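The structure appears right after this line, and notes come after that.
In this view, the complex is presented without one of its protein chains, the others remaining in place.
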Amino acid sequence: MPSRSGTRRKASRRAILKSALAGIATLAAPPVLGQAKAHVIVIGGGFAGATCARRLKAADGTIAVTLVEPNARFTACPFSNAVIAGLRPIEAQYFGYDGVKQAGVDIAGQIVVAIEAEARQVHFADGARLDYQRLVLAPGIDIRFDALPGYDQTAAEIMPHAWKAGAQTLLLRRQLEAMADGGVVVLSAPANPFRCPPGPYERASLIAYYLKTKKPRSKLILLDAKDTFSKQRLFEAAWKTLYPGLIEWVPLSGGGRVIEIDAKTRTLVTEFGSHLADVANVIPPQRAGAVAIAAGVADQTGWCPIDPHTFESKLVPNIHVIGDAAIAGAMPKSAFAANAQAKVCADMIASLIRGEDPREVKLINTCYSLVAPDYGISVAGVYAPRDGLLTEIKEAGGVSPLEAPAAQREAEATYAQAWFQTITREVFG
Amino acid sequence: MTRPWSYRGISHGMIVVALLAVPIQAAAQPSSAAACSGCHAPVNDGPVPGLIGRPAGEIVTAMAAFRAGERTATVMDRIAKGYSDEEINAIAQWYAAQGQPAGNP
Partner (left out) sequence: MTRALINTPKQAQQGEVIEIRAMIAHVMETGHRRDAQGAAVPRNIIHRFQCLYDDVEIFAADFYPAMAANPFIAFSTVATTSGVLTFAWTDDQGTIQRATAEITVV
């Protein structure tokens, strides 16, 4: 390919130029010049990227940090299931970038279309380019519109995924509102790994809450490509008491895997039958955001292998991957985890730029789910790098107790809300 | 030659910037404490207690009680078990050194 060889030629010329400059810098004042010139680009202003950009500035004010994010407003997924159930306005999910800007981060309202890893340069959709010393990729997920026959962008306008918050969330909400009492809502959940492992089950719970209170003759079928899921015993016990007979969960071994979608008839086809839905929510297979694939940091699974200490890509040097896009071992794809990884990654990049050895750090994840507005359950874990992977510390973590007084479920619902407020304040406030 | 000279000029400027940055770096939150701030806000105004400015001994005692299952908890009992005395101490020391929290009851 002619363009590629051109690129390489350019890259090597730049490399020579850079080493010439480095030589001069060493004579003048070795560590300081390198440090002051450091520029880190962070792609993606979600829970991972926005956290990382701010934390980099806080860790070392001399690092120039550019956050690339095309949207002026971020729409958060956590608690978007409550929006779908009519318990919360979508406006409560919106966050701007003023706080990030005030922290000293430059914001580029752009989409990154290509990354030249050798030249350490990113290309924007408008043709502009920007050099980096280290790059952080935090693009979240993309829906795999090639994975489920019949489920493409057009089908998603009829059978929403609502797995990226915003217009899709509102579409599903409107469809539920428009559905007649006695209707059948069908959800489908993908195989692992995917964004927010307890998310489909929280969604089923809150939709059931809406149906029970507003359309009590309706039914919800949850078709699953798995035989087990996050916080399963807690969810199932709560469904039995709160929504008896309303939710039918069909596991993989019960023929729950959806293999085809017919949007025209709103039908979900499984290996052993088909389900006609009045409202259908297809949560399809996912992969790392397209820019990660373009950068060559994703492997054949569609996700990005990383070093568990520094979050540096195992495939391309000087690129770090955090949040949902990364293969973070035992850590789930959650906003809590994205935020925790981002902080550690920022600290590690700051020490790498200073020429220090990164230290080992533990990470935490806590995911709350609402089964009803006043009924919260959680799963928590503590993680550390072990044998090249982020591994869960055995003695710690676990889920809420199966037997617990109503007050504890209520407390966890309150803590869930408090968590969302705290984390969004830390990231965007 | 003018080039090395101008570089030296720039690097002096950089040294000033770097020195100014040192106190900021010293005050930066240690990575291990970063995990806490996902839930524990800097402002003490929610149901989850703030940690900033809290005496180190108080944090250490609370964590030991959570770890031993001697204090009622929702998630802290599960999280405390993942940390050693040494790690808890370091986190507690840093939070204690952060002065007064905003809105401490």
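For clarity, chains are labelled A and B in written order, and residue numbers in each chain start from 1.
Simple rule for what comes next: a contact is a pair of C-beta atoms (placed from the backbone, for glycine too) under 8 Å apart; a residue touches a chain by one contact, two chains touch by 3 or more.
No experiment lies behind these values; they were computed from the predicted model shown.
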* Structure fact -> Visible partners of the omitted chain are A
* Asked: Given the contact definition stated above, which residue among A:D98, A:E157, A:D181 or A:E271 touches the chain not shown here?
  -> A:E271
* Structure fact -> Out of A:G182, A:G255 or A:P317, the sole contact with the unshown chain comes from A:G255
* Asked: Which chain A residues touch the hidden chain?
  -> 227, 251-255, 271-273
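Simple rule for what comes next: only the chains that are shown with their structure count from here on.
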* To do: Round to the nearest whole Å and give the separation of the Cα centres of chain A and chain B.
  => 25
* Asked: Which positions of chain A touch chain B when the two form their complex?
  -> 24-25, 27-29, 32-33, 35-37, 55, 58-62, 336, 339-340, 343-344, 347-348, 359, 361-364, 366, 378, 380-382, 393, 395-398, 400, 408, 411-412, 414-415, 418-419, 421-423, 425-426
* Structure fact -> Seen from chain B, its contact residues with chain A in the complex are 3-4, 7-8, 10-12, 14-15, 17-18, 20-21, 24-25, 28-29, 31-32, 34-41, 46-48, 74-75, 78-83, 87
